[in-house]
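Excluded from the complex is one protein chain; the other protein chains are retained at their positions.
Order as written gives the chain letters A, B and C; numbering starts at 1 within each chain.
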């Protein structure tokens, strides 16, 4: 095992930054040596996130004030577009886990189509590994730069990828109906995320045009070996954490269940429920676990596949820490085995 | 217009009973002359539902204490199976709107399959009209017994039926993903409906085997002229009121949007959003309005159709009152035009 | 009764503006002829508030575009400080109900102390009537300008004022512990009002320094005839609507209960619960009703007095409409008797 690794978190005033601090607080092999937040520089983390006030943490600084000599690994929890600009400036010998969308899409044209601008760091993109740990474990282990997946993309991929690998569903008939939580939208003040708008307010958004659709297409196509794109409709739940993907597929439920069970039998964080059971967001909240379930449809040769995870943990900061563990030579599950918080 | 109609509500201690009282309280043509609740008989409605304490209402009684001579129309808000037993005992010259599941399914074998017992009042079933007002208006007007629809069934049917009538979608490729609220489960104490279980707890339930699926199959098949059954997966939201159906269909979005617009152009309670917009439960809460939307999928010849309504109002008690208005000769919208409560 | 009154709502893009539209939509004596919202001018109300999309309403305009000849009464739902600037410019022969804080405090020094600036329209302040209808009914009836009360102030005053009038409590020993809901903070995007911050997040704010404390002091002192100020601590609930004031007083519970019962016996919107019962916010939601309760403490000569109301209705827009009814010669309760929405 490595010695204590020194960690810098760039963009620590958002929810994913705070979640990283929460997780690392009890990680036996890491210590936070730098926290940045340009607009809150000079403040203590406890002022920005009072739930962390019991921790001894470095004061928030500006990014340029971080001394790279005190850092073994950077977590970048910055907005997309900003992230690529910042990562370009970091020393090339430092490990980086990026939580933004900037390095997820391998094809620059696809990136430009979905994010509305040309990528400014294509050389970095070329070396980035897509951070869906369970499917890219070996690449992550040796990577210098890992791109955290979209939280919705992770959820859907956990439900679907093993089925494409095992060839037990029709790749052209995949419908991903997904419901996510408000923390996925971050901490910036937006009218649509006010309690009075969200509570009792369930609705779909970015229907058939959410950017994480590009990640589904990329990963599905890679497995199938030709362009494949699902239907994808995300909804906003009146809750803080949790994503549930409800995926409608064509195939035999039992074969589907077997494919998932086989794929995840040795995975510490992926749990496949007995055939016929469906998972719930409340049973993974605050944890790095993902629950997967399969229920046969009444109609033959159709099934519904579910995946539930916590968007801030397994869908984002927990995944990032899992990847960092691999990159730094720690056991993959270190600091990530806390049980979900229920109720 | 009729004179003031005298109303009895059987089963007034549940949420649909209370919702009927709420609506009738400001209905200019109705007065409540009897309220029953066997276990709460002798109590005032304000003790059972303090939000109604400002109203002058009859004391709760047992069903057998209701004097039929003081009743022009009965609303039956009793549990299914109980409802058919009670309605059998009511005078045959009284109008009845039933809110239970007992008279929704026209085929006794289908009823027995889904509800696990033979129907005990098939003669009444034979005369019952399915209470989806917008599609059975003429029958409702002359009916003696109207069967209120399932709240989920109403929501999905508003999204789908006009598309089958207009023949703009493939009837064999309909997937109804639906999310509903806790008030739909009624007021009886169940572990799964506790705040601590529901809050932050989104999940699917009765996957591909919810009883309202039988109503979809019945109504879809009737329009298409042959057996048709969709895939149907309901989910439970951490909110009190509201259902959103997200329906995945095969067809041209524009043709679908036109079919819905044409079907509902003169409907007072059905509003079709501009093509590309999706509705939200918060925008219909506490009202009898239903918002319908259509968004094209990225994939050709596919679309997503949405319908949002309040399960206790348009999905249940508001629908019941709308039907009662027709049966009693009142204007259909009387007492039902209050705007939604937001936030 | 007056003919149909023509209503302008200035500041219609906020929650109190939308609540006015909701209420007036079914008011038989009023019609909305103008709606303003500077930043949304040119848009339809249904675009800003989709729950009102079924209504035929004037397009949103800028304030200066409103034709006073088409207006009998203005509701001003503008931010404080802005409100006084706008009302100064309105014709002096028009009736106005202001929902801001600008005309609530009669003493200009007190206004300056709590709002941090000198008042710019003291002549208007001089004619303004404090809009706590139940205590200022006669003045409201003949007023040209009525100042809506703070929603918290209304709640606490309903619990306390009759006790000071009847001299059954010690005026120097009043502690008002209050819990309010997020809609009271309005629709502007603030980090502290995000769902992810509010949900599961109960806390006190503006402890012992909330501006509505000045209204308590003003009204209590007026009744008692000397300066009186309570302790006042507001808290933020994870819910959309509703305020509950829990008031700790010194006095005999029975005398207190009698004083409240006597004061409110003829009031259409104030309901005093039986001695020993405490009200709940869910039982007044969406309505103009206020529930008041008294429970004796275990310690002699102490009691707890509760008042619950909906901050957007009885605490703000419903109160405003109640006052407007009086000013325009309509029955005081017209358009305001809808039952609360529960659940």
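Here, a residue touches a chain if its C-beta (ideal position, glycine included) is under 8 Å from a C-beta of that chain, and two chains touch if they have at least 3 such contacts.
All values reported here derive from a predicted model rather than from experimental measurement.
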Exercise for the section: Write down which of C:74, C:289 or C:306 is the residue touching the left-out chain. Expected result: C:306
Problem - Which of A:49, A:136 or A:216 contacts the chain that the document leaves out - result: A:49
Completion exercise
Listed in rising order, the subunit C residues that touch the chain left out are 175, 177, 179, 181, 196-197, 199-205, 207-209, 213, 229, 231, 233, 235, 237-242, 244, 246, 248, 278-282, 285, 295-299, 302, 304, 306, 308, 343
Practice task
Over the whole complex, note the residues of subunit B touching the chain we left out.
Solution key: 15, 181-183, 187-191, 193-200, 238-240
Exercise for the section: Could I get the residues of subunit A that touch the absent chain, sorted low to high? Expected result: 15, 18, 21-22, 25-26, 49-55, 182-183, 240-241, 271, 279-280, 282-287, 289, 291, 337-343
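The rule is simple: only the chains that are shown with their structure count from here on.
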Fill in the blank from the handout: Computed over C-alpha atoms, the centroid farthest from that of subunit C is that of chain A
Completion exercise
dist(centroid_CA(subunit A), centroid_CA(subunit B)) in Å evaluates to 39
Completion exercise
Expressed in whole Å, how far the mean CA point of subunit A lies from that of subunit C is 45
Fill in the blank from the handout: Going by residue number, subunit A touches two or more other chains at 181, 196-197, 199-200, 238-240
